[in-house]
Each structure stands twice: as structure tokens, then as C-alpha cells.
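Every protein chain except one is present and positioned as in the full complex.
Let's look at chain A:
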């Protein structure tokens, strides 16, 4: 099940004449290597998605 986080912030209206900046062409910063604790439902879901090669949406079902 998708976990939707409810936020209480309300972004204000856009400034007059704002135009969306073009994509910078940059990627996100390099990923780092980490070692997960093999524990809990979230780890199980993480592994299940990987083993069954599911996208998040497919796994939601």
C-alpha cells in the first residue's frame, strides 16, 4: 500500500511572471553504499520488490 504523507504546509501563489526553469541536465548526487539492517516489514517489502522485480506501483497491488 502506498504511504501518502499528509503535509500541513500550503505553498503560496507563484510570483507574477514566473516561468518554470528548464531542467538543468544534472543528475542527483552520487548514491552512497549502505548496509541495511535485515529487519522489519519495510525490509521485507524492499526485498520482495527486488526479488519479484516489481515497481512500486505493481507492489502496491
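Please note the rule applied: contacts are C-beta pairs under 8 Å (C-beta built on N, C-alpha and C of every residue); 3 or more make two chains touch, one makes a residue touch a chain; residues count from 1.
Following the convention adopted for this analysis, contacts and distances are computed from a predicted model.
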item	value
Omitted chain (choose from "Elongator complex protein 6", "NEDD8-activating enzyme E1 regulatory subunit", "Acyl carrier protein" or "Actin-like ATPase domain-containing protein") - UniProt protein name	"Actin-like ATPase domain-containing protein"
Interface with the unshown chain - residue positions in chain A	2-16, 18-24, 26-44, 46-52, 56
